[in-house]
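Every protein chain but one is kept in place in this view of the complex.
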Amino acid sequence: MAGIIGYGAYIPRNRIKVEEIAKIWGADAPSYKRGLGLEEKAVPSPDQDTITLSVEAARSAIARAAIDPREIGAVYVGSESHPYAVKPSGTILAEAIGATPEVHSASFEFACKAGSEAMFVCLCQVESGRIKYGLAVGADTSQGAPGDALEYSAAAGAAAFLFGRDNIIAEVNETYAYMTDTPDFWRREHQRYPRHAGRFTGEPAYFKHVLGAAEGIMAKAGMTPKDFAYAVFHQPNGKFPLNAGKRLGFTKEQIETGRLVPKLGNTYSGSSPLGLTAILDVARPGNRILMVSYGSGAGSDAFVFTVTERIREVQDKAAKTRDMLDKNKVYIDYGTYAKYRGKILKAE
Amino acid sequence: MANPAGYWREIPQRYRLEAGKCKSCSEMYFPPRLVCARCGSRQFETVKLQDKGQILTFTIIRVGPSQFMDETPFAVGIIELDGGVRITAQIVDCDFEKLAIGQRVRLEFRRIQKQGEAGILCYGHKCVPI
Partner (left out) sequence: MRDVAILGIGLNEKWGELWDKSLRDIFVEAALHALDDAAVDHIDSMYVGCMTGGMFVAQEHLGCLMADYLGVNPVAATRVESACSSGGAAFRQGFIEVASGVSDLVMVGGVEKMTDVSGDEATHALSAASDMEYEAYQGITFPGLYALMARAHMHQYGTTREQLAHVAVKNHRHGAMNPVAQYPFEVTLEEVLGSVLVADPLHILDCSPITDGAAAAVLCPLEMARKIAKKPVVRVSASAQASGTLALHSRKDLAWLESTVRAAEQAYKMAGKGPKDLHVAEVHDCFTIAEIMVLEALGLVERGKGGQAAESGMTALGGRIPVNTSGGLKSKGHPVGATGVAQIVEIAIQLRGEAGARQVKGARVGLTQNMGGTGGSSVVHILEAC
């Protein structure tokens, strides 16, 4: 049996409100807030990127797991905003946490499910016995094109999970993947911003795969929604995860703890993983958790976790997700946001 | 600065805060050295710096180097880490008005510089008020 032995999160402190963005583009803020189920999002500072966020989240995971980083056999970062197109984010992360040189690394990409893909691969390596510990991070500093709907929600954050066989805090009971070729959202090489297919990103994309994966894993595991204390779905906006949950038969209470998006925005590869960290921060032994990610292109990874007794020993060992989300916030205006996100043309 | 080899050489210090401690007199050096300036010994052990400390002095750079344009104005200070070693580092995610000598900070991993749009990315630590 393998599972999560440590987890960590990192959310940058800057926030921009929907009103600030709407003001610049002449959009109606209240209708965006209603339509997206979103109030504000996290913005990385100019000195933060997927790698820096990953390092902070990973350090928290290691603190909770209380292991020697030299025994980590694989370090994978899943993101759609890797700072290097060629040179894995994991190389710098592994060096920073002291896992080098006996360690595997590669960059994972599958839109918003790159993080959960990394989690799946680490789990398998640990289960096979090939490695003792595996570190999987879902992190992004995603960009939305100016004036586009995605600009309101594209946010930044990182969630890190250490997998192992001993001192497990959340067992992995079941996994499931549901993936097809669906052109709902993509980014061609060398393009600065992604493109999306509007309303096509709903039913045939998000819902088909999230529901497909959720139903698939519950059937495989012989479970129903009432077996779970918590469920966390990919959260591109505030409404989709509520809708998915409702259609599957989950209650709002089961979903609310992991649903960070209204105040966080969509952290892409960090989206459902960060929701999972928020749940683990308050979960109790015996709680069962369903996590379903979604990555455009498209696919969903599903996991069933059961929290162990050991969870109580580790929750307080590092920063908690809700604390990072709700405290020490710095609100910025659109000009500062555009400067921070490199949206202003500079001289050569 | 930040040609690949020169940058790579400093990684143990920049990423993992590895300092040298004199085996004879326990003086700490960051970055590590070949000879102890205090006692002349040439034997050192590697020790990691602590990640918390206090501000000894600080300033706000308002006219800065062009490669830091996106962060200007920014605060930078000399911080005495718990354990005694002093470093120069930026202070970020802070309210300039509230910065004070004696303030407690912790080190956070950040990108320090990048070499244009195509050069290498250079990482290190900055301070965040706690």
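By letter and in written order, the chains are A and B; residue numbering begins at 1 in each of them.
Rule of thumb we're sticking to: contacts are C-beta pairs under 8 Å (C-beta built on N, C-alpha and C of every residue); 3 or more make two chains touch, one makes a residue touch a chain.
Note that this is a predicted model, so its numbers are computed, not measured.
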| request: Taking the complete complex into account, tell me which visible chains touch the one left out. | output: B
| task | Out of B:A5, B:L34, B:V63 or B:A118, point to the residue that touches the absent chain in the complete complex. | result | B:V63
| Touch residues of chain B, complete complex, unshown partner | 1-2, 6, 10, 30-31, 56-66, 68, 71, 74, 76-78, 86-90, 101, 112-113, 122, 124, 126
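What we mean here is this: only the chains that are shown with their structure count from here on.
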| said: Centroid of chain A to centroid of chain B, CA atoms only: how many Å? | reply: 30
| note | chain A partner, complex, touching residues on chain B are 11, 15-16, 69-71, 90, 92-93, 108-112, 121, 123, 126
| Contacting residues of chain A [partner chain B, same complex] | 13, 45-49, 51-52, 55-56, 59, 83-84, 92, 95-96, 98, 328, 330, 339-340, 342, 346
